[in-house]
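Yeah, one chain of the complex is gone here, protein chain that is, but the others are all in their spots.
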Amino acid sequence: MLSFLLRRAGLMIVILFFVSIIVFSLVNVLPGDPALMILGQEATDESLEALREDMGLNDPLVMQYFAWVGDLLQGDFGQSFRDNTEVSSLLAEKIPITLQLTVMSFAIAVLIAIPAGVISATRKGTLWDSSATLFALSGVSLPPFWLGILLIFIFAVTLGWFPPSGYVPITENVAQSLWYMLLPAVALGVRLSAELTRMLRSSLLEVLGSDYIRTGYAKGLLERAVVYGHALRNSILPVITVSALQFAAFLGGTVITEEIFNIPGLGQLLVTSIQTRDFPVLQGAVMFMALAVILINFLTDVLYSILDPRIKLTGGSQ
Amino acid sequence: MDDRMYSKKLLTTLLLTLLIVLAACGGGGQDSESAGGEDEAEDLTNNDAEDTLVVGLDDDPPLLDPHLSTAQVESQIFKANYETLINVDENLDPIPGLAKDWDVSEDGLTYTFYLQEGVTFHDGADFNAEAVKYNFERILDEDLGSPNASDLRLIEEMSVEDEYTFVVELEETFAPFLSGLSHRAGQIVSPKAAEDEEIDLSNEPVGTGPFQFVDRTAQSHLEFERFDDYWGESPDYKYLEYHAFSNEDTRITNLVSGDLDIVNRIAHKDIEQLEENPEINMSEEDGIGFQGLMLNTDREPFDNQKVRQAMNYAVDRDAITEVVFHNGAEPAVSPFAPSSWANNPDLEVPDREVEKAQELLEESGVEDLSFTLTVSPSPAEQQLSEMLKSMLDDVGFEVEIEQVEFGAILDRMYEGDYDVARLGWSGRVDPDGNAYSWFHTDETYNFTGSSNEQLDELLVDARTTVDQNERQEMYRQAAEILWDEAPYIFLYHENDYKPMKDNVQGFNHVPDGLIRPADLTLE
Amino acid sequence: MKSTSEENQLQVHGLEVGFKNKKKYTQILNGVSFNVNKGETLCIVGESGCGKSLTSLSIMGLLPESGEVRSGEIRFEGQELTNRSMKEMSKIRGNEISMIFQEPMTSLNPVHTVGKQIIEAIRIHRNVSKKEATERVVEMFELVGIPSPRERVHNYPHEMSGGMRQRVMIAMALACDPKLLIADEPTTALDVTIQAQILDLLNELKGDLDMSIVMITHDLGVVSEMADQVLVMYAGEVIEYTDSKSLFENPKHPYTQGLIASIPKLQGKTEELPVIKGAVPNPDEMPSGCRFSTRCAFAKQECFDQSPQEEGTEAHPVRCWMYSAEWQQMTPLKGGESNGYTTDGAVDREPIRN
Amino acid sequence: MATPQMEQSTENLLEIKGLKKYFELGGGLFKQKQQVKAVDDLTFNVKKGETLGIVGESGCGKSTMGRALLQLQKPTSGEVYYEGQDIAQLNGKQLRKLRKDIQIIFQDPFASLNPRMTVGAMLTEIVATHEIVPKKERQSYVQNLLEEVGLKAEAYWKYPHEFSGGQRQRVSIARALAVQPKLIICDEAVSALDVSVQAQVLNLLQKLKRKHQLTYIFISHDLSVVKHISDRVGVMYLGKMVELADEDSIYENPAHPYTQALFSAIPDITEDHKERIQLKGDVPSPLNVPTGCRFHTRCPLATEYCKQAEPALEEVKEHHLAACHYAE
């Protein structure tokens, strides 16, 4: 167990190392002079140069990289070029917002996907199955931003049931906060639920065709007991792993969803930081997202190996 | 066996706990934050709407230190908690601010300011001539690197005559000096706070204004509270908030839904909709800025004057103001808005003259008329650029549109790496601010690379002349030269729109576009 | 085929089973009939694709979704099974009729302990507490020869070897004292030494528990070890049905003969093995006459056109024209008399058609 | 069986000395290593023209040995001399050349043929690689080959999925034959086939051997098949050879208790239920090989001594080697 954790943690570090290289090199070839970004249109040449020097922008890139990683390791994400706020506090402010969106869309996705997946797998070939499959297919084919716009058009502009955009902190007013977040959560959750339905269906079909399911019937179990007692648990395991792998795409989805619904979360922070060439924020946000993805995958692996007794945590071969 | 099962269960529990803790930390960040500003959280929930005014801004103000500030949106905030020595009225004429009166010597070199008495800063410090001197010195301090130092650069000497009298000697006559003091260079910060190492004025401003700073949530909103020791008339309401919405549709939606009381900027496409809304009052005022196309005269084909002139006739300014701005803008031919005293009424807005443009192009003899038009990626900019492309392609240009973030556009400007760029100016109270640094050879914003001796001379004379009539004549001439030289294609002067809820009263629309919250009352 | 008697545990008569998809129905089992007497072991033997496993799944009511019993009877202790509902069948399954499968590796749910899976099986059919059921599992584990049974209850399937898992499967199958055990290739996936253990175990248990066994296998060696009665299947049909001794001493059907002849023997040595030429035909391309005709070394012209009926004696029926009265009148194939088995079954002789 | 023995010479085609193949499980920067001793110190010879049968239960290392001989899996240590030349020392190019002489036929007729290539393309490629015949003659050469293994020449144009299992195995045989090898390793070559088809393929292999003077190493878990086809038989248990002798000698007088148990376990239709030597328990994991004699955990005759000392494979009779302290 310990060696498994160590091994995975080691791999995580290697991956993070590569992520940091990608992020750093990306950001540092972005066109746009951060000093100019800070001082703006009315800056003078001298003040620009002084600021560049001050920010270490005149150092060689390798030096800048190590300085950056060194700070990162101490938990220092640097300061926003734009308004000098600590990137870490900026992230801390935005993460709960995106987290709320994430949790709500996951909840919506799971609430839709489990019944839909189970019904379509156990009623294979029926109208139920076709509807669920069609839903899944449409869900994955719907561009997330268009779905968002459609939802705004239908539920906010036309029907006026929901606010078209915006955000209320959950600490301020729980009900309002959930209300504001519902449409974006649906826009984001539908795609995920479609993917989960698809995965659950195929995974469940595979499990339902396996020998031990036949054993279940052979010992006299009824269908319900077989499906829920044996098949669902076994088929959800791969779904968990695959959906963990989907987590990166999901986070990407929050970027555009937040942009459409004007939710001041991590995604919007990221877009703004690209637009304003706010390097430290951009680096911090991307690093955080990658870290979150890697961590989620790690936790899923660990959880998986606990839930599936076949996998020994000694670090089997790949 | 049991041991192992137990350890597995334990591990599962641990993991789940870890996940929960992680989640809680996310939420915890917020918890601790609101614990830090407990009364703020209470304010937000307990304030009855009648005691709070919420302003919607088009962008989050990055720097709250007026001496370091460059962004237009920051000036909106400064009207809440800072005051300037001089203020301007609806006609942009100077009126008293922190200086209740002032004298200017005949030669225009000596300015004597008589300051308001009994003014205190939010941190309890007293406002007096020493404080003003401190502020001027702070702005001029090279270590601070204030981008607003140019407004004060000509100061030769300043002296504290008595506690409330402050005298400034200029090296040479500088007509826009007073108007500069109505802007950032005239904002007075608390010397005590500025000296305090603990206080970062960029994030926690301390001034003398009617509202004092309470808290900010970066890239989201700022909160202010009525300053009880304010020397002037106490505002009508207790709480003031600024919320940033970079998305124009969201901004308007929030106004219509009642979450905002007044908004600093709208998309012109929404003008009709807002005007029709019975719950919204819209205030409209001519702007003082100018907008247009900056041509790189160091590059082909714009090194040719005829080509540049052709552009002036190729664009349909009326169509632009109508389609993009829904008539919420005036066609422009010079840097001075029609409402400005510097405006030249003889320069008429020409109709679109395709043939004339084509003739000019022919005369120029330039064959390759392709260029890249660099614009920032906002919906209106995109619409405008597409119109321009269509118009210019008609007469023989080949336009390629490139959308680049505003910051990157600026960067390219400084590098001189562009063909044509969509770049304008929000405008200054004094016409000098719209002309000198933009069109004088090698000045800060003269990215066009153009140079005209006669123009340079006029612009210098205009800023060192005190008499407004003389200056007016100079600017009129300058405008004609600019039209002829055409390093910059003036397209329109954007009108300023301030929509507000119908219960917001007392709005005083100054053409600088700033909302002065203390004037407002809530019904 | 054979007469029914009161001792019959299971009677199958005229069973026709096939698969259906959107377009067509493909019949696999073609009139399968047999009986299993109390305490008797019936072996169903045949090569892959002959329909032996489908027969066992039909009895259990576990046909895959596309499978369908077209006609025929399956009577267990005199009760018809084919028309039972899913719910009624589940009361019989695992209780009165149990089944074990070929792949002990995959037949157990990998995420539950073996104990849990057997306890579940017991508690479906017996109203006992968890504790009592656990005791029963331990008892069964002892019975099937699983060492330290009390600890093994907590094992996951992957923690056991193939042989042990098959013992677990047997324990599960026997937990409710079934009257009939269907064993579908229970030793095929196991090594010889382990196979020997399991076969001995099954023989032992059969005597102790007084149950009938239907054993499905492709291995004639296993048949000779286990069977009282043997059913030889070919291409979905029963072609020969008799007791074990007569089958090996006096195989009648050319297919059975060929099958026995083509097994390499441990005794003595032959340079070449006699073989049956060709391969089993596809279900949708069945010969119109005798299904074995295309591979048969003795086939006559009529064999290709007309299906043979059940011939031979009542104790030893065989589905082959050779044992019919008409055989002598039938037309030999052109190109001379059939000459028995070849040793090279590669290139096929094709029937000559008019 | 007279003929093969006459053809058989005493000359060794292949000499294997101390062949070991260990697998590292895990390994790498962050993993603990575990060693699987799949093949552990094998020494034996293969005579020209003989069929050497190798039997053993699953996991005994017989297939690994076949692959190690061919250098498909690099042996951990040991030498393999083919006609006096150590194969392990060859570089890639030399090895490819050598592979013309040694071929292998695998068990799974579905996995051993490339599903995306026609049989003709597959065989022609090999023929072209080794330049067996001039370009013009390749097709007819391959078609002749197909006919020789009992397929029609038209099989040249077909994809593997268009064949039955038995036919595929014939294609595999044709592929092995295409380069005119001297030695063919048959790795469970008939195990996946039905009895009737298995017999066909066995006969074909016998026929080809005679015709092309081939040498076979015939790996199988099926003792009757091995007995049928082999001249000499080696019995493997947990990576070791425990007995190696002439076919008749080993079947009539097995010396090793494991071999005895193995034979007694085969259900045989020709005998009535014989007395069986029951082996206790399962084969131990190759990750954790027992000390001393590997078989002692299951051996009915095991003594204290067997737990400590590992017996060597020694001659117990003429041409009959066994690795047991108590074999006679």
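In this document, chain identifiers A, B, C and D correspond to the written order of the chains, with residue numbering beginning at 1 in each.
Basically, a contact is a pair of C-beta atoms (placed from the backbone, for glycine too) under 8 Å apart; a residue touches a chain by one contact, two chains touch by 3 or more.
Keep this in mind: contacts and distances are computed from a predicted model.
Visitor: Considering the UniProt annotation of the chain absent from this complex, which name among "Peptide/nickel transport system permease protein", "Sulfite reductase, dissimilatory-type beta subunit", "Hydrogenase expression/formation protein HypC" or "phosphoenolpyruvate--glycerone phosphotransferase" applies?
Guide: Its record in UniProt gives the absent chain the protein name "Peptide/nickel transport system permease protein".
Visitor: Quick one: say which of A:M55, A:A132, A:V286 or A:I306 touches the chain that got left out.
Guide: Of all options in A:M55, A:A132, A:V286 or A:I306, contact with the hidden chain holds for A:V286.
Visitor: Which is it among D:A88, D:M117 or D:V289 that touches the chain not included here?
Guide: Within the whole complex, the residue contacting the unshown chain is D:M117.
Visitor: With respect to the chain omitted from the figure, which of B:Q383, B:S451, B:N503 or B:T521 is a touching residue?
Guide: Checking the options B:Q383, B:S451, B:N503 or B:T521, the one contacting the hidden chain is B:Q383.
Visitor: Even though one chain is hidden, which residues of chain D still touch it in the full complex?
Guide: Residues 28-29, 67, 70, 72, 95-100, 102-104, 106-108, 111-118, 125-126, 129-130, 152, 154-155, 157-159, 161-163, 172, 175, 178-179 of chain D touch the chain absent from view.
Visitor: Name, in rising order, the residues on chain A that touch the hidden chain in the full complex.
Guide: Residues of chain A in touch with the missing chain: 11, 14-19, 21-23, 26-27, 29-31, 137-138, 140-146, 149-150, 152-153, 157, 164, 245, 248-253, 255-256, 259-260, 270-271, 274, 282, 286, 289-290, 293-294, 297.
Visitor: Please identify, in ascending order, the residues of chain B that touch the omitted chain?
Guide: Answer for chain B: residues 248-249, 267, 269, 273, 319, 322-323, 377, 379, 382-383, 385-387, 389-390, 400-405 touch the chain left out.
Rule of thumb we're sticking to: only the chains that are shown with their structure count from here on.
Visitor: Find the most central chain, measuring centrality by the gap between its CA centroid and the centroid of all protein CA atoms shown.
Guide: If we average C-alpha coordinates per chain, A lands closest to the whole-structure average.
Visitor: Counting only residues that touch at least 2 other chains, which ones in chain C make the list?
Guide: Counting only residues that touch two or more other chains, chain C contributes none.
Visitor: Using the touch rule from the top of the page, what residues of chain D touch 2 or more other chains?
Guide: Within chain D, no residue contacts more than one other chain.
Visitor: With touch defined as at the start, can you tell me which chain A residues reach chain C in the complex?
Guide: Chain A residues touching chain C: 124, 210-212, 214-223, 229-230, 233-234, 237, 307-310.
Visitor: Which of the residues in chain C end up touching chain D in this complex?
Guide: Going through chain C, the ones touching chain D are 47-48, 147, 161-164, 191-197, 199-200, 218-225, 248, 258-260, 262-267, 269-277, 279-280, 343-347.
Visitor: Which of the residues in chain A end up touching chain B in this complex?
Guide: Within the complex, chain A contacts chain B at residues 1, 31-33, 36-37, 39-44, 46-47, 50-51, 80, 82-85, 89-90, 92-93, 95-96, 99, 103, 163-166, 169-173, 262, 264, 269, 272, 274-277, 299, 302-303, 306-307.
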